[in-house]
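On to chain A.
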Amino acid sequence: MVKKDIMEEIAKANKSVIKGVDKKDIEHWATIYIMGKAYRVPADLTIMQAMEYAGYKFIRSCGCRAGFCGACSTIYRLKGDYKLQTAMACQTRVEDGMYLVQLPFSPAEKPIYDIDTVEYEENSFLKYFPEIARCVSCNTCTKACPQDLEVMDFIQAALRGDFKKVAELSFDCIQCGLCAIRCPAEIVQYNVAQFGRIMYGKYGFKENEFLEKRVTEIKEGKFDKEFKRLLSLSGNKIVDVYKKQQATKSKYLKKGGKK
Partner candidate 1 sequence: MRIGVYVCHCGGNISEVVNIDEVLNSLKNEHDVAFVKDHEHLCSKEGQEIIFNDIQEYKLDKITIAACSPQFQGPTFKTLMERAGLSPYLMEMANIREQSAWVHYDDHKKATDKAKELTKMAIAKVRYNEPLSKYSIDIGKRTLIIGAGIAGIQAALDLADSGIKVYLVEKDPSIGGHMAQLSRTFPTEDCSACILSPKMADVPENPNIELLTYGEIKDVSGYLGNFHITVNRKPTYVDAEKCTACGDCADVCPVELLNEYDGNLATRKAIYLPTKIAVPHSYVLDTEHCLGLNPLACGKCQEVCKADAINYDLYEEEIEFDVDTIIVATGFELFDAKEKPEYGFGKFKNVIDGMQMERIIVSSAEGNPLKDIGKKIAYIQCIGSRDKQIGRPYCSRICCMYAIKQANLLKKGMPDRDIYIFYIDIRAFGKGFEEYYNTAQENGVKFIRGKVAELMENPDTGKIIVKAEDTLNRQMIETEFDTVVLSVGIGPSKTTENISNMLKLARSSDGFLQEAHPKFKPVDTLVPGIFLAGTIQGPKDIPDTVSQASGSAARAIRLMNQGEYFFDPLLAFVDEEKCDGCGLCVDHCPYNAISMAGKTAEVNTAFCSGCGSCISYCPKDALDLHLYTNKQLLEQIKEAVINKGDEPRVLVFADDMTAYRLADNVGNAKGIYSPYSRIIKVPSSCRVTPKLLLQAFHYGADSVLILGTETKSSPYPHCQEEIERSVKIVHNILKENEISDKRLFNTTIVTVMIKKFSGIINTYTDLAKTLGPIPLEKREKLLKDLGKKIFGGSHE
Partner candidate 2 sequence: MKIPYYPGCTLKTKAKNFERSSIAVAEMLGVELVELPKWNCCGVVHSLTSDDLIHHLAPIRNLVRVQEMNEEKLVEDEFRLVTLCSMCYNTLKRSNLRFIENYEEREKINSIMEREEDYKGNVKVVHFLEILRDIGYDKISDKIKKPLDKLKIAVYYGCNLLRPKEVGIDDPENPDILETLFESLGAEVTLFPYKKMCCGSYQTVLDKESVADLTYNILSNAKEHHAEIVVTSCPLCAFNLDNRQEIVRSKHSEFKAIPVVYFSQLMALAFGLNIEICGFDSNYISALPLLKKKGYLKNK
């Protein structure tokens, strides 16, 4: 149990998070452990918020706070469970009995390559990332991926030079680095994947004819007027337009899906 006055101190320490929230209104509390020390925090906070609530300040490695950038990846364990869990700290709610660390950063070696001169050949992966040959197919990377990607599969695809498969399987990679932290073969999976996507994008991906057409249209100034209109709109209006557009798109997609 954390004493009340300490809680107040904690509350003071990070006003940005609980700004506007009265402690009385917090119904559920959770006890978490950060670097081995216990803290009592509101149960509906994300890991990142909870750590800030507990007094930690994020200067770097906190990223977008919206689940896109992959900067706030972290590891934790739950009480009574041997498994080491992985998560995005900005996207995962704290749980009672969570053992947390300071948000880790996965140091990675990234080879320098010039995409204009790199050969688009099967062995290019091994040329720049020879360590992928050390993969033992343990699948730990896949288990660690907070994006639920088939990480092992795209590393295996890289080994056999399948750029397309690497690009497709790794498309949603946010480069959080959790796979690399866990890999017993010391592979930096996300850099391998990035190489695969870039190369596939440049050499393997067949460009859409409509895209080319549209680029020409933009260059020719066909949409200049529309851009101007949108830029002049207020924030709320922009949101309305976006929502409307999304709705139409989803309708269209549904129709297309039926075909």
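How these were chosen: all candidates are chains of the complex that A comes from, given by their letters.
In this text, a residue touches a chain if its C-beta (ideal position, glycine included) is under 8 Å from a C-beta of that chain, and two chains touch if they have at least 3 such contacts; residues count from 1.
Quick caveat: nothing in here was measured; it's all calculated off a predicted structure.
**Q** Which numbered candidate, 1 or 2, lies in contact with chain A within the complex?
**A** None of the others touch chain A; the one that does is 2.
**Q** In their shared complex, at which residues does chain A touch candidate 2?
**A** Residue list for chain A touching candidate 2: 122-123, 135-139, 142-143, 152-153, 156, 159-162, 184.
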